[in-house]
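Please see the structure below; I have some questions.
Removed: one protein chain of the complex. Kept in place: all other protein chains.
On to subunit A.
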Amino acid sequence: MRSPRRRLTALTSVAAGMTLTLTACGGGSIAEETEANEERAAEFGDCGDINMAINPWVGYEASAYVVGHVAEETLGCKVTYKDLKEDVAWQGFGTGDVDVVIEDWGHPDLEKKFFAEQGDGSAMDGGPNGNVGVIGWYVPPWLAEEHPEVLDWENLNDFAEEFATSETGDKGQFLGADPSYVQFDEAIISNLGLDFEVVFSGSEAASITAFQQAEKNKEFLIGYFYEPQWLFAELPLAKVALPPFEEGCQDDPAEVDCDYPETVLKKILSTSWVEEGGPGVELVQNFEWTNEDQNQVAKYISEDGMSPEDAAALWVEENPDKVEAWLPQ
């Protein structure tokens, strides 16, 4: 062991050195910023808290952070973002952990548990957020270009062998999605008599990686995907035509033999939070934008690598008129 005395000297000199640096450098004072914050808070009045669930996809994140940015910067609310899957997020309405789910793709089962009609009433429908979801079967762009026939379901069987992988043997592989998403692909395949087998990717990241690699290496791939999604900016997947959706054709999960319907995406809000009221509640209730708007912000995040906060701030700055319409009157 080295001599403790040398240690002492070393430490003392470090201390002395530090004190010197400090006096020299100074820098911004925290006390001043604190005062500024206090003044600002007093000026805004009390907007209250917004607990915003962040479901794990970029489009959702775009919507959530734009609303959150306006709430914080214009109304002075305190916004807390919580990374949660849908199911866990809905559980949080009743406990006060979650106030807002900004983009919901339809969860009849959760509505039954948490809406007033049949469940405990902790959550309520907050109206559409303006986005329209398109779910369906997609193939990478190179495949759509080279073999446009695959874009019609009736020709899929001709290519079944090409779509086969180590997981499916002779059958074609259909890449199922993240289990969070509503999907009837097994039923569609069997009811349309397709020679395919579903392999569940298990996560959105796995699906995206599979599509990216398939495009890069010109490999056959067909799978479940959806719009609006940031990936389309980089990789415009092509949608395969299934028998068109008709009212009622997806009611019995085992009998589905048609395409997915367009989904009007909506906001889900905590009932008790809405009852409390305030400018934050009004803002969230007024919020509505288009798929293009969301894609723009999603592109900032995914392609340009901006943080969600910065991406939202940029869009808000570029679109003052749209934001104006959401503000409480």
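Please note the rule applied: a contact is a pair of C-beta atoms (placed from the backbone, for glycine too) under 8 Å apart; a residue touches a chain by one contact, two chains touch by 3 or more; residues count from 1.
Following the convention adopted for this analysis, contacts and distances are computed from a predicted model.
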Legend entry - Complex member absent from the view - protein name from UniProt, among "ABC transporter permease subunit", "Inner membrane protein YebS", "Gluconate 2-dehydrogenase subunit 3 family protein" or "Sarcosine oxidase subunit beta": "ABC transporter permease subunit"
Legend entry - Per the touch definition above, residue among A:Gly92, A:Gly172 or A:Pro228 touching the missing chain: A:Gly92
Legend entry - Of A:Thr165, A:Thr263, A:Gln285 or A:Asn319, the one touching the omitted chain in the full complex: A:Thr165
Inset, instruction - Return the single residue from A:Val66, A:Ala210 or A:Val297 that touches the missing chain. - result: A:Ala210
Inset, instruction - Using the touch definition up top, pick the residue from A:Leu110, A:Ile135 or A:Leu283 that touches the left-out chain. - result: A:Leu110
Legend entry - Where the unshown chain meets subunit A, residue by residue: 2, 4-5, 7-8, 11-12, 14-15, 18-19, 22, 25-31, 33-35, 37-38, 41, 56-58, 61, 78, 82-88, 90-92, 94-95, 97-98, 107, 109-110, 113, 119-120, 165-167, 175, 178-180, 186-187, 199-210, 212-213, 216-217, 230, 253-254, 301-302, 305
